[in-house]
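The complex is shown incomplete by one protein chain, all other protein chains being positioned as in the whole.
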Amino acid sequence: MTANKRLTSVIAVSEQGLVIDTIKQPSRAKTIARLEPPKRLTYPLIDRRFGALTPKVKPGQCVRKGELLAIHDFQQGLNVHCALPGRVLGVERHVSLSHLSSASPCLVIDVEASQETHSEQHLSNTALSMPALHEPDWPMIIQRVAETGIVGLGGAGFPTAQKMPHELQYVVINAAECEPFITADERLIIEQAQQIAQGIELIETAAKPERIIVAIEEDKTEAIACLQKALPKQVEFQLLASKYPTGSERQLVRALLGNVPDLNAPLKEFGIWVVNIATLFAIKRAVLDGEVLTQRVVTVAGAAIAEPRNYWLPIGMPVNELAQQLGLDKKSGADDTLEWIHGGPMMGVDLQRQNIPVEKVTNALLLDPETNKKRQAKARPCIRCGKCEEACPEFLLPQQLLKASEHDAQEVLESLKLEQCLECGACDFVCPSDIPLAQHFAEAKVKLRTTRQTQSQAQAAKLRYERRAQRLLQREEQREALKLERAKARKARVQSAKPQAKVGTEAVKLADQKIVKSSPEQERFETTDSKQLKTELAKAQSIYQQAEKALAQAKKQNMPKLEQLEAHVAQLKARVEAAQQAYDQQLSGGSS
Amino acid sequence: MMWLDMIDARGLLSALGLMFLLGLLGSMLLQAANRLIETQEEPLVDKINDCLPQTQCGQCGHPGCRPYAEAIAQGELHNKCPPGGDETIIQLADLLSREVIALDEAQGETAETPMLALIREDECIGCLKCIHACPVDAIIGAQKKMHTVVADLCTGCELCIEPCPMDCIDLISEEVYQQQALSAQYGVRYDS
Partner (left out) sequence: MQEYLLILVSTVLVNNFVLAQFLGLCPFVGVSNKLESAIGMSMATVFVLTLTSVLSYLTYRYLLQPLELTYLRTLVFIFLIAAIVQFTELFIRKTSPALHRVLGLFLPLITSNCAVLGVALLTIKQEETTLASAFFYGLGASVGFAFVLIAFSAMRERLALSDVPQAFQGLPIALVTAGLMSLAFLGFAGLA
């Protein structure tokens, strides 16, 4: 068999971490079952990361299976589709996974009574679906993934289309399901290996990546065998040591590809795509069968469950209805102090007896008294045993982080690399004082984020304030400049008008004076002194010139009494000529 | 005179002379060092400004955070910022090696949660008064057109509330704002 050649040796994702009893039996051996359809479907409309969704249906509207119920204005991957045919009841306030203590708006569907149950039709499209794509190219695949509302089904629920690189180089298919009790992905592999293989082929043909690696834990022997039979030759297998935690994206990339290129940049930029195997299955169904995401495999397990098993559950089914169908609710006589946990015993969220709906990220629902006891145990003081530091897979120092978070010392938290914490809960598990370490760190992370947000908002406010101050200053300066200009213009206008008028009247006055003074007798220059004559000449000339200038300006401005002025000027001119004559006479002859 | 004989005149003089000379030498060297070494500029005002919350509310008595930062650099007390609260006082005390003192209550009180301004749009007449008052340009609008506070940019400084002639600006907490936004979007009532 060529299969053996493909199997590589077992590697551990991290040198530290826990080896724990995974309690995967008996659910890993049973087929995935189906339940009766629920009476209600609830779809939360507020995404904790991206905000509010807009409903696309109205109250009272009849909706088919697969109908688009709500969309997000900017994030296509958050589309919500209806899992079963029914009628829209409207938007009600309801609890959900991200709003456990305060209800948030949710779209509620009343499921039709007439439903075909237990049939394979639930797996294929009975109502609304999209056209199947034949030989699509990579961008078409990404678009289809976004339209069908596919998010990461491995736990985090990030819109998958956003993480698919345009230039795909490395695909890591994450089949490591490391938390105890959960066998959803494992069973899916065993039952649907063929379809998964088709999905991988689809990606290979469309994007032609350099490497495709399936990462799976070594103890999932049946699943490994099924995959080996079904998958094409080029797909690599990497067996992982059965440790907790193993399935974290960063850890896998570090272990399989050598190094995480940049802790702060998304892997997409480096052509790396880590995809959960259940998500891959959903992608195949979306592209090749046109199916939108309306259901998923959920493990229902725990010591309080008589028959731990996987189920195909419609997304939106309330947990209480699940409990009822399994005979686990109060009416059936179950212990009502038990609380459901959404997810696994390490990273799961305590539902606090709230009736939340199954969401796209629900991979398991646990009812395990031991886990509950450990979580509810009262925290005792830290005894500095150091077990948490031995358990941390990222080689962090939980003890120091705890001290720093208690004192809210944010620089210390940053220097201790709080952001690298996976919140896996390994330190919680080993702590002999039952301190809820992961919870403390999650809260500290939120505080850190809030501080950063406040700081960046303050920076933005500062920038806007400075720009506004600058703008106001500029406006002031412009206004001042304009004022000055206008004042200057006004002054210039006034000055150019006034002096001309002044000169005109003065000239008239001057001319008047001269005329009064000068008489024909006085036109004769009686002095014999040449110098005096010269001065007289100069004087007469200057007076004449002034008068002429004044006349010219007066003419330009159309002043009255022009004729009088002209007469004066003519007289002055005559006087100049007389003076000139006298001077010449004096120069040439003697006095005669 | 006997006591004169007892004094070691030479030793005394040499001791005094030595101290004097050393003193002279030392002071000369220090003076030289003072003149020769250049002072590096330090943007202390920027560092102080970074500690302030940038609300630009004016409660400290200065028209904005930067003027207050400049005043602090000149020696003004660092306990006049109510939006910054005790945290800012501690940060400033740390930065300037001053004492941590209580907030000057005369300037105002620290709000418990961050507040936002919200305009009741039905009553807005479009007079531009609040837009001119906002120190961070967080209100958008034009004359005779609707005015709206951009929630992401509002610092809760309360400077827009007074100028409004219709008295239609409310100061609400962020939580209440979110709830109002949600109920407006989905028509779901919040009875809190």
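Each chain gets a letter, A and B, in the order it is written, and its residues are counted from 1.
In the analysis below, a contact is a pair of C-beta atoms (placed from the backbone, for glycine too) under 8 Å apart; a residue touches a chain by one contact, two chains touch by 3 or more.
Keep in mind it's a predicted model, so treat the numbers as computed, not measured.
Considering B:7, B:22, B:77 or B:125, the position touching the chain not shown turns out to be B:22 (whole complex). One chain of the complex is left out; on subunit A, the residues touching it are 381-382, 400, 403-404, 406-407, 409, 412. Taking the complete complex into account, residues 11, 14-15, 18-19, 22-23, 26, 29-30, 33-34, 37-40, 42, 44, 95-97 of subunit B touch the chain not shown.
Heads up, the rule we're going with is that only the chains that are shown with their structure count from here on.
In terms of their C-alpha centroids, the spacing between subunit A and subunit B amounts to 30 Å. The touching residues of subunit A, counted against subunit B in their complex, run 45-46, 52, 54-55, 91-93, 104-105, 454, 457-462, 464-469. Only residues 49, 53-56, 64-66, 135-138, 152-153, 155, 182, 185-188, 190 of subunit B touch subunit A when the two sit together in their complex.
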